[in-house]
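Take a look at this one; I'll ask things after.
The complex appears here minus one protein chain, its other protein chains still in place.
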Amino acid sequence: MADKDDKRPDHDDQGKGRARGVEIHDARAPSRRNFLKSVGATSLAAATAPAWARVGYVNHDEQEPQDKRADEGEAPAKGTQRITLNVNGQAHTLDVTPNMVLLDVLRHQLALTGTKKGCDIGQCGACTVHVNGVSINSCLSLAVMHDGDEVTTVEGLGQNGKLHPIQQAFLDHDAYQCGYCTPGQMMSAVAILNDAEVASDDAAVREAMSGNICRCGAYKNILSAIQTARKNV
Amino acid sequence: MTETIIGHRTTRVDGELKLTGKADYTSDHNLPNQAYGYPVPSTIACGKLLELDIDEARQAPGVIEIVHRGNFPQLQPSDNNPACGTAARLYRSPSTMAEQNKVGEVRLPFEDDGIHYEGQYIALVVADTFEHARAAARLVKARYEVHEAVPGLFSTDDEGEEAGDEAVSRGDPAGAYETAPVKLDQTYTIAMETHMAMEMHASIATWEDDRLTIYESTQGVVFQRNALAQIFGIPPEKVTVIAHYIGSGFGSKLFMWPHAVMTAVASRMVGRPVKTVLSRQQNFCNAGNRPASRQHVRMAADRDGKLLSIRHDSQNETSFIDSYTESIGSGTPRAYACDNVSVSQRRVQVNHGTPTSMRAPGEVSGSVALEIAMDELAIELGMDPLELRRKNFAERDPTADLPWSGNHLRECWDDASRRFGWEKRNPEIGSMRDGHEIIGWGMADATWEAMRSHCKARVELRADGKVQVACGTQDIGTGTYTIVAQTAAELTGVPLSRIEVKLGDSMLPAGPLSGGSMATATVLPAVAGATRDVIEQLKQIAIADGAPFAGKEADSLEFKNGELSDGSRSVSFVDILNAVPRGMVEGEASAAPGDEQDKFSFRSFGAHFVEIRWDPGISRLRVSRVVSTIDIGRAINPLTAKNQVEGAIVMGMGMGMFEETEYDPAGNIYNNNYADYVVPVHADIPDIEVELLDNPDYNFNEFGARGVGEIGITGMAAAISNAVYHATGKRIRDMPIKIADLID
Partner (left out) sequence: MRNFAYQRAGNVTQAYTLHGNDNSADFIAGGTNLIDMVKLDIMRPERLVDVNLLPLTEIEELDDGRLKIGALVTNTDLAYDERVTTRYPVLSEALLAGASTQLRNVATTAGNVMQRTRCPYFRNPSRPCNKREPGSGCGALDGINRNHAVLGGSDKCIAVHPSDMCVGMQALGATITVEGPDGPREIPFEEYHLLPGDTPEREHDLRDGELITHVTLDAPIEGAKSHYLKLRDRMSFEFALASCAAVVALDGDTIREARIALGGIATKPWRSHEAEAALKGKPATEATFQQAAEAALAGAVPHRDAAFKIPLAKQAIVRALSTVTR
């Protein structure tokens, strides 16, 4: 993989590279919740080691993550841009068309199918992931805009084979039924528990969680699980 | 057995998979060389497809094929359709419950050029990536001849067609009504609802020669297998339907919809797997709905509140291509003791997609009218609404003229009303206040028939210490994996951690639909039978020559805690199976309802008590408290069972206050998404306190379980409406209750 900075035109090189876009370093001050930090993704060359090529959850259909082209050192195909996504601590370099959405890239290219599609237009929350620590709807985010970003999905919640406290609480409180909205519920819950701006009372949690619809209606248990996990997060 | 696992709050055995993202729902599968299908829906509600222009789409990047009427296998080979291949001939599924091949829409995709509802498929674009398929689908152009649509039940004068088999009549309801001192004659309506399961409908089809494998988000792998076999004219053994995890269905996934057929055909055409995931918008039009309904209730009582007559005449929407009957009055003849009852049902054709079962189909709609009517009657009589119900308690099933197997409705009333504090209710309208808010208290009964069906199951004991249970039913989120594991653990004494449950595959022993609250009562007896069978098989192995219990009688051996024992010595099944070549032993069983069906009437009962808060200054209505007591016999797993009732209560709030699939005067859908079709969110959730009584119904099955999925939603919308009346004095008979109905 070419060093990331190599493919960046200089600061003044505006107007060039329409196909690949113009990438400019920028010295703007960081915002507390600024997840769109496309700059600062420093050398990820080490991540091209074969080890990551097949990581992540690959289901039993044995689909391979579709980032082989980058792996093999070829230039991005026409109409695609090469990005690096750091997902659950693993770097993935892949070529995406501009209309590829983060959710679809996670599910199709990286076989990280724990993140779910429930509406595809930001109305249900099933696709919630963390980008640079902030919860977002991955269905309303272009993959190309996440070059260098740190993405955490449900597959990255637990550590060392141990359930994250929120996962344990969801298990103990039966905070789900069909389980389809559950990854999104948990990703929102973790973000809320880590957010000092969201008060700890039930009403505040309910309000902050309202972007995650559970059609099975397991809301009562979800709330209980979040309030229990609060002590362990 | 050292401990009882059945009846205990057991966390889900599939919980970790669901919580780590590893549970494989249909669209999580990506098969090698898979192509993506993206449907193109009709944009008109009624008319004819005159011309389909696919040229531009065909040229779009990545497009492999466009499936449409011109190249789709025809029901009847047609001279003017030369594109129809000879091998490609399809049949309609007979679509019967008895043959287990019922489908949601009998018409095959592209069967004719008629457009019967908006969203009806006119093409399927198949491309190498999802992005390409979706982009190309936008390029397909259609020209229609537009006919005037019937936009819905409430905008047509059509009385509809009588569904004769729904009619019930006893006594002389008209005569009794005429002479009765207290009467009620009201009409109630319910808007169309959409299931909105979080997981969108999806199919992934792949062919290997003439064998079809299809991953489908379905509540019935066996039904779908049988239906596909009928449609493709191949033996059921050549079709495999897989649904390991289902992002729920609430009925919308019971019976197969056209996208599955379209996807299977597309896969055969392009010679590679095809994955089609319906968009959320498409889920609204093509995969069923709870039809809009209108109910006319005439009810009469004597001055003491004794019911003298109930007439319950209903209409439901159906499509122009299927006859769907919503059995709205089916619970009415059994709900209360009343000698003079009649029920009827009519179907009215409208330009919507075909309706289907949605959680507690029929009865929940009926409960809206009946339970509001009871409240109205109580007001008319000056009686407490609970007291009126007590007065009309049915001591036995008045329709079947059978004793109830277990009717604990009175206990439910007692328990829920006590916990709610019903005796503190001031019956005067608007009398209970808290700051800006007026508090309203209402109640309603809940009820659902207990059903049981046929089922097979297989249990294997293995030398690796595992017990594997297999059944061709599925877990739609109700906890079937867990209760099956509990059952096997209970009967073998093997811990849950060593029980493996395989569901959601039509190659497994045939299991039931996950619907109608019947899976538990249907599946567990088969699992128990297979478990007992495998234990017997194990004993036979253990008493063979050279085996640990050689020479003993099988009957003298006991199996517990995973060990066979003759009283003096115990040997684990692992040791016994290690000595046999296969290293495993399997048992099978079938289970079916028996003659108990002729002796008892099986039905579950419950009661909801609801507190609403109405702020007239800002016209804000919210439910603040729900206390429910439900009798479902034995809850195999109270943790998951209670969760289901709580979830049904939430869906009942949706029915009462939010949910309404709207079609505009042109017959076009208005709110086909999660933002405009309003369902409850976290912030709407009140305090919900559910108690499940524990009265095992051993007449029904050996576990005493009657099922739990539907009952919680019945009565909820009525209880809310009754509470709203108590707070506001406004009697809302049209669901959902909207701000416009209440604003001063």
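To keep things simple, chains are lettered A and B as they appear, and every chain counts its residues starting from 1.
Basically, a contact is a pair of C-beta atoms (placed from the backbone, for glycine too) under 8 Å apart; a residue touches a chain by one contact, two chains touch by 3 or more.
What you see is a predicted model; the values in this text were computed from it and never measured.
Of the chains displayed, those contacted by the omitted chain across the entire assembly are A, B. Of A:Thr84, A:Thr115 or A:Ser135, it is A:Ser135 that touches the chain left out of the display. Across B:Gly288, B:Gly652 or B:Pro680, the single residue that touches the chain missing here is B:Pro680.
Residue in contact with the omitted chain (choice from A:Leu85, A:Leu106, A:Cys178 or A:Ala191): A:Ala191. The chain not displayed touches subunit B at residues 43, 61, 131, 134-135, 138, 617-620, 622, 657-658, 662, 664-666, 668, 670-671, 675-676, 678, 680-684, 738-740, 743-744. For subunit A, the residues in touch with the chain missing from this view are 11, 14-15, 18-19, 21-29, 31-36, 38-39, 79, 81, 97-99, 101, 120-122, 125, 128, 134-137, 140-142, 144-145, 188, 191-192, 197, 206-213.
Following the convention adopted for this analysis, only the chains that are shown with their structure count from here on.
The mean-CA centres of subunit A and subunit B are about 33 angstrom from one another, to the nearest whole unit. Within the complex formed with subunit B, the subunit A residues making contact are 57, 59-63, 97, 99-100, 104, 107-108, 111-121, 123-124, 126, 153-155, 157-158, 163, 167, 170-172, 174, 176-183, 186, 203, 205-207, 209-223. Of all residues in subunit B, those touching subunit A in their complex are 11-12, 14-16, 18-25, 27-32, 129-131, 135, 195-200, 245-248, 250, 277, 279-280, 476-479, 639-640, 643-644, 646-651, 673-675, 679-683, 685, 688.
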